[in-house]
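Note that one protein chain is taken out, while the other chains of the complex remain in position.
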């Protein structure tokens, strides 16, 4: 368990004295079976990723991410690049340097040669953010076809943040005391009540038993509409490495909503195991770097020339100025 | 208003004596302004579509579809095909026949040359089905950024169907009496209660006023998770004609859930106004036609040769046999 | 070597007494190494596909297709479908029947859960048809960066067909005698001459040696423009199973140009090894089946009712009538 992922998931939940269960019994048996089987393959194989293959990595209170398949490795990127760039490439650069060069210069197609498939369990409001990334393949659990489990995301107290005053889509201070308690109470009670009503409308309990044998149940495709956005769903999600990195650069970003960031952080850890050279280059360039506009670059040059520049005569807006000062590690 | 679209939306709602309002005041003013403005253009223009441009077409109880922009027409498809197929095409076929040929033989790229943009208001559970079609551009209202309106989809009584026993993802008989009343009561009460709690957690009423000046509100990105899947959202959705027809062939199909079909039917009407030749060919080939497998074609041949074929010696499964009989207009 | 693929590639070439060489020495060594290595994996593995992994399957005179990686198998499709459709599915259907149901009813997303990567060597005019399918990942050899090999597609005599008179994009009778000889002479001579000029402009021979040490060579990105469309290029091409089947349904079709069909046929054989249940369903439904329009279905009903229908009173165009008669196995 890496530090960075853990940081989003490490809070002991007051309400759970025991280790929460991520999978039901049937799923646990399936994972055990998948993890025990070993076959010989001629394909590129990544031992560090095989180690955690199929294993659910916990995210939020009931969610998880688990890698269920993958194709390719760092070497597959190099191999694809060498088809493109031919013999010349081989002599001049090591694999790590080539990967870094490709990533830095937006030669993205070699990174599309690797593919990974995740099984994810996540609240519906997170799923709705996630699905806006269209360059992936998805199979989601269908609530037209089957009954959803009684599992809801209830934020840990330290994530119950107030609306930010500075940023319309951000969070401010953590709520405390009675107000926090009231929010948790609402979320718990409405989750419980809407699920009971879901069962009542379906005329069927979560365990599959019928409530009233003398009447039919409402169609599942209708009954589900009463469920709130914090209920958990699950899906298989498959993506190539280039598009995965793009997803992660947006969703592991501090501006992303905490709940989706928790998933992105868990996935970053799997990327680190899978393609360590790519991960390192991505961290260096995409995560730790910054894009500077033409006018911002001009200001850096003026600063380097010893000029004292202030926002007012910089030609940048206040917001742009603040962003630049942050990138340069200065007070805004 | 066409017959087919109307058929999904024409039921007088007992609860609404007056015409429901689709847009708020600001939106109505915007539509009026958009509809009044006229400019001259050199672009291809379709008068029948201009007629309803910007106008909301009602769908379900609070939803709508309205065309807000379009590019191209039937002639643009022909023009693109003639770039591909060159001079030869011109002599041998009229425009209508060429469009029909292209559609029948899956020459899909000319249909991608037309584009349409819709503004849609729809319940979230419908939006979640819809978004599985990835070949479109979408901008959805953000509940991280703004507060959702208090509008929920409550099915009309005639759409309150029981779970089908034959088809795991279908509907059976319409519920009646006390059971129907109870379902509507649940949906209405849970919608109202969860929205009130949403306001309470936000510490802000729908009209924007603050409830308790002495405390902050929960972040919007968190508070929304308490809302149920029948709340309305809205988006701009832009798609090319080929991918739109694919969407409609799946979603205007009798197997699609009624609620999304109501949108697909409304959109079909706009397609009919926009590209009438394409619409006619699509109706004939995609909507009224059927795909027969190799074994099914063999059975048709045997039947035509006068042989009496029954399912048991057909080589088809019961389900395949039933599908074939339906296509042939015979009793299964 | 399967019958169907072979049929497109089995003609002994008069000009080649010996087995042609598909790979250069370095590539052969690489393939040998790849095929010899074996590692243990927890991933789904397909022995029948592993058998031919990395091995070049010959296509045309210098081309090949080889599978270099894959993800998933028939069971992965079932697994993804069961995430979507939940528990209910398991009881009612075997895997093969489920796959057939999904394919027949256009539930395409589970097929996107499998991925395959090919290394292909192909003439540029074939590559240009191929690349029109955009739902794949591609890394092509770059002639900006490296020098192309001296390899050109010269059709076998039995493929030197005349322009079809009936079909503007089809082939008619095979050319014979002096005319065929002249075509081959032109293709051979122009290939040889343009390649010599390519070397002259580059000031560099195919083996990398400099021609005239005292002058520079023309930039590779310019010199390549003198090469004809029958020169060979190569690429890595990665695609999910759903989009691969769509590609194959268009390119393994009798209406496709022979040269790309030869590649599609070779790829079909790899699909058969990889996902045999999917292959069988695809062959039955997509390859052997036919789509009938609404009016065509009405005619079948009239025929089944014993009516004698002729084209003139069928409401179908001559072309549609001919297509229907073909599907029904009747004389047009």
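Quick notes
The letters A, B and C name the chains in turn, as written, and every chain counts its residues from 1.
Keep in mind that, in the parts below, a residue touches a chain if its C-beta (ideal position, glycine included) is under 8 Å from a C-beta of that chain, and two chains touch if they have at least 3 such contacts.
What you see is a predicted model; the values in this text were computed from it and never measured.
Between the chain not shown and the residues C:158, C:173 or C:313, the one that touches is C:173. Across C:23, C:161, C:283 or C:303, the residue that sits in touch with the chain not pictured is C:161. From the set C:21, C:38, C:144 or C:330, the residue in touch with the chain omitted from the display is C:144, counting the whole complex. What chain C contributes to its contact with the hidden chain is residues 123-125, 128, 131-132, 134-135, 138, 140, 142, 144-145, 153, 155, 159-164, 168-173, 175, 179, 182-183, 186-187, 190, 193-194, 197, 200-202, 215-222, 224-230, 257. If you put the missing chain back, the residues of chain A touching it would be 85, 88, 97, 101, 104, 106, 109, 132, 168-169, 250, 283-285, 287-297, 300-301, 303-304, 317, 319-320, 327-330. Taking the whole complex into account, chain B touches the unshown chain at residues 34-35, 37-45, 50, 53-54, 69-72, 76, 79-81, 83-89, 109-110, 112-113, 115, 117, 119, 137-142, 145-147, 234-236, 238, 240.
Note that only the chains that are shown with their structure count from here on.
Here the C-alpha atoms of chain B line up with those of chain C after a rotation of 180°, rounded in steps of 5.
For the pair chain A and chain B, the distance between C-alpha centroids works out to 30 Å.
Touching of two or more other chains is recorded for residues 138, 140, 142, 145 of chain A.
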